[in-house]
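One protein chain omitted, others in place.
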Amino acid sequence: MAGNSFGQLFRVTTFGESHGKGIGAVIDGCPPGLALAQEEFVREMARRRPGRGSFDTPRKETDEVEIMSGVFEGLTTGAPISLFIHNQDADSESYEVIKNLFRPGHGDYTYFKKYGHFDYRGAGRYSARETVARVAAGVIAEKLLEPAGIKIKAYTIELGGIRAESFDLEAADENPLYCPDSKAFERMEQALLEAKNQQDSLGGIVEVRVKGCSQGLGEPVFDKLDADLAKAIMSVGTVKGVEIGEGFGAARLKGSENNDSITPEGFRTNHAGGILGGISNGDEIIIRAAIKPIPSIGIEQDTINRHGRPARIKITGRFDVTAIPRIIPVLGAMVKLTLADHYLRYKVTREGLEDSF
Amino acid sequence: MAGNSFGQLFRVTTFGESHGKGIGAVIDGCPPGLALAQEEFVREMARRRPGRGSFDTPRKETDEVEIMSGVFEGLTTGAPISLFIHNQDADSESYEVIKNLFRPGHGDYTYFKKYGHFDYRGAGRYSARETVARVAAGVIAEKLLEPAGIKIKAYTIELGGIRAESFDLEAADENPLYCPDSKAFERMEQALLEAKNQQDSLGGIVEVRVKGCSQGLGEPVFDKLDADLAKAIMSVGTVKGVEIGEGFGAARLKGSENNDSITPEGFRTNHAGGILGGISNGDEIIIRAAIKPIPSIGIEQDTINRHGRPARIKITGRFDVTAIPRIIPVLGAMVKLTLADHYLRYKVTREGLEDSF
Amino acid sequence: MAGNSFGQLFRVTTFGESHGKGIGAVIDGCPPGLALAQEEFVREMARRRPGRGSFDTPRKETDEVEIMSGVFEGLTTGAPISLFIHNQDADSESYEVIKNLFRPGHGDYTYFKKYGHFDYRGAGRYSARETVARVAAGVIAEKLLEPAGIKIKAYTIELGGIRAESFDLEAADENPLYCPDSKAFERMEQALLEAKNQQDSLGGIVEVRVKGCSQGLGEPVFDKLDADLAKAIMSVGTVKGVEIGEGFGAARLKGSENNDSITPEGFRTNHAGGILGGISNGDEIIIRAAIKPIPSIGIEQDTINRHGRPARIKITGRFDVTAIPRIIPVLGAMVKLTLADHYLRYKVTREGLEDSF
Partner (left out) sequence: MAGNSFGQLFRVTTFGESHGKGIGAVIDGCPPGLALAQEEFVREMARRRPGRGSFDTPRKETDEVEIMSGVFEGLTTGAPISLFIHNQDADSESYEVIKNLFRPGHGDYTYFKKYGHFDYRGAGRYSARETVARVAAGVIAEKLLEPAGIKIKAYTIELGGIRAESFDLEAADENPLYCPDSKAFERMEQALLEAKNQQDSLGGIVEVRVKGCSQGLGEPVFDKLDADLAKAIMSVGTVKGVEIGEGFGAARLKGSENNDSITPEGFRTNHAGGILGGISNGDEIIIRAAIKPIPSIGIEQDTINRHGRPARIKITGRFDVTAIPRIIPVLGAMVKLTLADHYLRYKVTREGLEDSF
């Protein structure tokens, strides 16, 4: 109710702040009997860690995920799984200077208005650090989706206005921006270095594809699969837009162009992005997210302080030039959480069907 | 859980099918003491009714909303309010010919795969007719928002590739497409007539603006106001994309361009679209939805039948050329439902604050 | 959230008032493909109807259940099923005289304090009439439980202090109090007639037994099967106590007496009442409910009016001498709703298990 949980049957609650003891997640509803080892979190955590590219500020975050409950003798038990990631590199001193100022583009102002305080130490609850719990929970969701043959892949298709034009998804893993076009990657990297020099930041577009999703996921009329995916994606801090399939492009097509004809072998095209009537149609699910430029910039900006007085703010210390690529595993995780939840919900309906027919 | 409810504290459940007895809604959580008369539904129902423009197929749908419970002596009682709209113009004969064919772009195929059947009589549960219940529920949400000074307005900014370039929101009510640019409207109307002649359909973009929303609505980290709005909008059948504020445009801006500086008088710009950190910041909330072209077209298309055999389908009978303008009050209603829910949730947090400080 | 819904996966929402248009229910989460006909409601509705015994005030309530949605060609579709029962015998005149008085033992006083009004016309929302919707929804729950071999039976074991001493459950259906002891029934009937002459009322104890419930229903630690049954039963207006198995009697047994030893053939005794650790153990589930005497009595009582002034109240018109037997199908329905919900929830866990092992 207070907004820190996601999902109905596969339900994830995150807790923790960027400069407190750490970040955690409780996953309630994970079926029993899934093999789960602490090591399985390492790869995803590494993808979320900063310092992959030359444009990135290196940081000492090992982000080790500790399983606190719900696993016995290497298997999930059906009891809630709780995960905890200790904060290690919690240097809150650099925040002292801006302690009373609202950073433009951040939640400082709205948190203060809503909760009567804001956490100047790196944003506290509304820090991007919270997403580490989502990525960890996503690893468990993936354990549920894997046996069903469902695979999720997220990658960068635009950054700083530079668009990927070739799509070699294998290649995407080989560059630090997860860009499927290695030439576009080079230009993106260049743009990032320029923005970094200017103490400015860049946005971009991330695409997520789901392969192997069976037909039938989605609970109309309100919990349509695309509706829940839109919420999942938009719940990530820097996202300002979500599209499914043809997305905003569909607004400019005619019905005869946008409809995907059906053949005995499947859909001839995939303008729908794998979802019809709010239910997965068996085709690839395609989602795109618009990522705004990170609001923390070194350029001086106008703002006000806690007392409403005008002030100038200049953010120093470490910060990323773009939310990409660190947001990539987060968006992937949100899609995994959504699908794991809808997968279990789908099973309830099918179960009923099999019982009654 | 089965997806037919929306909202947490202001909770709407819809039921009914396009060719059954009618469509209904139950609203649980409406506070007691609000004046509510049957007449108040008339205006919104009229906006949703077809036959406003020359491009539109006139239909006899009076869509009278009957209040079945929850109102006593003209006031809401705090008990669940149920609304029912009888189906009147339920001609299911024209559907006989396509009884066994999956219409491309519709939910026929996925409903059949998920539920073991599909309702060939005008889509049944997944018909756009279900949205009549949302519009009716939105009227009650508005009763809650009005005293708080919150106003919602939806209008067309693009149709068939033609974009509104002037924004006279008063004028928007004067043309049947709710377009704020009367010149663009004329070109849009022309495009609709052409598409109609071609038996094809068009898509477009609708914008919704919220004025007067106080600071503090939104429940991070998952139930951010923008996340819940994205879900609300995407849960409407023909929507394929959602943006907040600068939206996909933000992906191409620099941080220094996209950040809204703060002054003692408020935000200098509104790239954020009125939401920061998932919480309303007091500025106008701006949402855009990409509407796909209506999949029902008269042009013959490839499809398959229930048994997986190839077939040709040609949809005859009445259908709209575009989901716009009928989707306008539906999108407005979804924003109202979201805000009414978050308004009550916001009150819980504030109540706590006032008690404890 | 506002308390008018019950269940998670098999979710029932009721609406309506005793002297409004009628009473309804929406069932969201009923699996598709179950055969359901309007006639199936008749038997249960008849059991709830007054006028079965000589102690009872006859009333003209036919209570026909109308299926408003969710059924197509005789089968449930997976869409929400809505049911509506029109009010017919809505004589609100007799309430005029006590319009401003709070009836002792009723919700008048608390509804007025909570919602700012109370519905003097036969209690409105908090009338026992609301339970007609629960009984109707219970019929659908039963459709889900029947194929799984789960059977629910409710009967009277005590009334006005007279306790059934023999337990012939077949015989219970043959007397108007559903009492399994025909001799005790005669004494109960006598006691009811005496109480009626005194214009007073009586309470009693109802027992519900569930046969054929498989092992594994219940979701610890909070949604234990017994916890959810206790809530279900206590949510019925006149219930003041709930017991499972040995119940309050267990408080006086030793562990060696109360433990049910386990043998390869099953449990040797059933003090547990079919539930261990919050999960059904395959044995009969046994629940007992304490029913208070109906608060509407003809004897004059002290009370206050809306303005807090002292007053005398004497309730005239029709009312029952006891909530039994009319509460019998209601308690049965609440157990059915609870089990249908937990049956679907159980399937989710098992599904997971079967996938992973």
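Letters A, B and C name the chains as they come in the text, with residue numbers starting at 1 for each one.
Everything that follows uses one rule, which is that a residue touches a chain if its C-beta (ideal position, glycine included) is under 8 Å from a C-beta of that chain, and two chains touch if they have at least 3 such contacts.
All of these numbers come straight from a predicted model, not from anything done at the bench.
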Touching residue (missing chain; options C:R125, C:K143, C:R209 or C:R326): C:R125
Option from A:A2, A:V42 or A:L193 whose C-beta touches the chain left out: A:A2
Missing-partner contacts on chain C, residue numbers: 1-6, 8-9, 14, 102, 104-111, 113-116, 125-126, 130, 158, 160-161, 195, 198, 200-205, 215-216, 218-224, 226-235, 237, 240-264, 268, 272-273, 275-282, 290-297, 299, 301-304, 308-310, 345-346, 349, 353, 357
Missing-chain contacts mapped onto chain B: 1, 9, 29-34, 78, 144, 147-148, 344, 347-349, 351-353, 355-357
Where the missing chain touches chain A, by residue: 1-5, 8-9, 11, 13-17, 20-22, 24, 26, 28-29, 32-33, 66, 68-70, 72-73, 75, 77-82, 84, 114-117, 119, 124-125
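Convention: only the chains that are shown with their structure count from here on.
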Centre-of-Cα separation between chain C and chain A, whole angstrom: 46
Distance from chain B to chain A - Cα centre to Cα centre, in angstrom: 26
Cα-centroid distance, chain B relative to chain C, in whole angstrom: 39
Shared-contact residues (touching 2 or more other chains) in chain C: 1, 9, 29, 32-33, 78
